[in-house]
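Missing here: one protein chain of the complex. Every other protein chain is in place.
This part shows chain A:
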Amino acid sequence: MPADGGIGAPTKRREDLRFLKGTGRYTDDLNRPGQAYVFFLRSNVAHGRINGIDTGAAAGMPGVVRIFTGADFEGVGGMPCGWQVTDKHGEPMQEPGHPILAQGKVRHVGDPIAAVVADTLDQARDAAEAIEVDIEDLPAVIDMKKAIEDGAPKVHDDLSSNLCYDWGFVEENKVAVEQAFKDAAHVTTLELVNNRLVANPMEPRVAIGDYDQAGDNSTLYTTSQNPHVIRLLMGAFVLGIPEHKLRVVAPDVGGGFGTKIFHYAEEAFCTFAAKALNRPVKWTSSRSEAFMSDAHGRDHVTKIELALDGDNNFTALRTETYANMGAYLSTFAPSVPTWLHGTLMAGNYKTPLIYVNVKAVFTNTVPVDAYRGAGRPEATYQLERVIDKAARELGVDPIALRRQNFVTEFPYATPVAVEYDTGDYVATMDKLEEMIDLAGFDKRAEESKKRGKLRGVGVNCYIEACGIAPSHLVGQLGARAGLYESATVRVNATGGLVVMTGSHSHGQGHETSFPQVVAEMIGIDASMVEIVHGDTANTPMGMGTYGSRSLAVGGSAMVRATEKIIAKAKKIAAHLLEAAEGDIELKDGQFSVAGTDKSVAWGDVTLAAYVPHNYPLEDIEPGLEETAFYDPNNFTYPAGAYACEVEVDPETGKVTIESFAAADDFGNVVNPMIVEGQVHGGLAQGIGQALLEGCVYDEDGQLLTGSYMDYAMPRAGDVPSFAVDHSCQTPCTHNPLGVKGCGEAGAIGSPPAVVNAVVDALQRAGKDVTHIDMPLSPSRVWAAMNQ
């Protein structure tokens, strides 16, 4: 292993130095010479017809450069959707238009109506207040089931209804599933809500459009997890700018959690306006704006039924889900409740028959799209809740019921179209039980009781699907993009390397962990490897970072490119050593001839590649730079078992997390320190969903949780220290690193553990409570206890 950390070392992060000194370079830290500022005037009603916009007074105010409205974008494409779902009848989903600025109607609170560009932000904001908009209020649809009733007001007048699609999966299994329910010895049914969340990365979104008139080149600086995707979508589908005339730069990104995957109207606006005005245009979202313009997450209403035979084996599973799309289709919204949700419904269990029905519905709310886990937390939550409920109904131990139904042989083809390559669910459950001291629970419960508190313990499992792939399959499923990743490895003459990757980091530490891999392969110090990402001008086409894909897919591309480098370097070494290429070995940065003491150093070979005086020019080109694109042949399937212990205050209903343990199988681990940090963060977000967070609209479509005063973000006092373990490792069988993915596991696996624990506490106290919807606020818990 390299002295400064190779694969498996908890190498300290190099990016921390700039972040800790305040010298990070986030998008809002950038300013272009002569830039103007834009302020968006947004709808304060959920649904309305725009009868007129009077910008006359505002246009004459100090500093105003120009005011744009929807009319300015009539010749421009709308915001595109990147995934087309086909419904259960084989018909494409309903796909409404999504203008950059509202045209004719506003469809959610926050829908942008006008954009004021001025010399300063304050001037833009002042002028926006002087714009008079004549909006005729229309009745809003907020509740999903009401939205698809006959006669409901339509969010989009040109669609047949508010139903985006009605998806059945696997449609061919439906009859067999129905029969299995008829034959079941026991059926457990649960209706639940997966609460709407707001991702809330701490850095609000920012976009700066810049235009070079001399070269007719546009540049967008933006807070994005995937700059190439933005370049492709915005260039090809919205503004009609060819990619070679458009550069997208995402510098340091202050968290994303999915919400910075999508292409947003503000990005297209700033790019468009910069060219129209021949002047840079900057937009910085306020947090209040973020609540009404960042894509939200989750928001499913589900009925799930589990059928068991007389021996408590799972025989069938059936779900019906209403999934909120919001007012428009965000970039990848249709895929979340379908291919990222239905395919995970088998969980860790060998249930032979599964049928999933999802009705995606338009409402007058902010668009909903992927948020950390994206579909997989929704699948895990309902499955692990219904299993817990079944165990209680049958009077069996919830852990034993899970163990009895575990998938134990791999590869395992589920009835929902995916094949788990590897895993060991018994091992992670064994590890979890080792971590949590269940035997001591009664004693702890007794101590809680002395303090007037109710104690409960909840356990669950989860399975993840990371690194969505392969491209040809997802194309058949409706993806309008490939899902490979790329890397270019450039070796310099003096031996240092630059790795240019299409994946990006928004907190995951790629600048540290990626060099650990390359350095290990060559046997040099990791400090000799530099990572370049986040700029379409100097990285190969890539799909970015989401779905816990960066190491499994991006890292694999990097391995492939480095393998090409090593293969070529061996040819050069063979020439320098006057040996056969097949006899050359690379170890610790030295090329040697097998069985001899002849060797040549890495730096001598790299120098020869660029100063080819003694070089096989007739056989190979000078230089040492290789690119690889890696398209995986399957997802990776991390899995684990989580446990939560809670105390409930029966006087107030307040829940406190007393302990939380996570036993994960991520396959091979490159940097355990970073992996553990990813799990911690995911756990806090999952606990936040379970206890605190909920995005709430009133029946008129007003956003009641529009700031941190109303939307409860988890704070340091709301979460415990976590016990995490990743020692159970079943390496992925189909990528060269044997890695899975760890970014979303914590958020996927933790909500059911918390809810299971609270229900356990209440039932131990003799309360007839079988379910409480998240977030388990004190008022909801108290109400459930005192119903």
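Note that in this section a contact is a pair of C-beta atoms (placed from the backbone, for glycine too) under 8 Å apart; a residue touches a chain by one contact, two chains touch by 3 or more; residues count from 1.
Quick note on the criterion: contacts and distances are computed from a predicted model.
Enquirer: For the chain not present in this complex, what protein name does its UniProt entry give, out of "ABC transmembrane type-1 domain-containing protein", "Nitric-oxide reductase large subunit", "Sarcosine oxidase subunit delta" or "(2Fe-2S)-binding protein"?
Expert: Spelling it out: the chain absent from the display is recorded in UniProt as "(2Fe-2S)-binding protein".
Enquirer: If the hidden chain were put back, which of A:Q213, A:Q476, A:S721 or A:N786 would touch it?
Expert: A:S721
Enquirer: Which of A:G6, A:G509 or A:G701 sits in contact with the chain that's absent?
Expert: The one listed residue touching the chain not shown is A:G509.
Enquirer: Where the complex has a chain not shown, which of A:D87, A:D111, A:E203 or A:E744 is the residue touching it?
Expert: Final answer for the missing-chain contact: A:E203.
Enquirer: Which residue among A:G78, A:P352, A:P616 or A:G677 touches the omitted chain?
Expert: Only one of A:G78, A:P352, A:P616 or A:G677 touches the chain omitted from view, namely A:G677.
Enquirer: Across the whole complex, list the residues on chain A that are touched by the chain not included here.
Expert: Residues touching the hidden chain, for chain A, are 12-13, 15-24, 26, 28-29, 122, 200-204, 252-255, 257, 286-288, 506-509, 673-674, 676-677, 680-685, 707-709, 713-717, 719, 721-725, 746.
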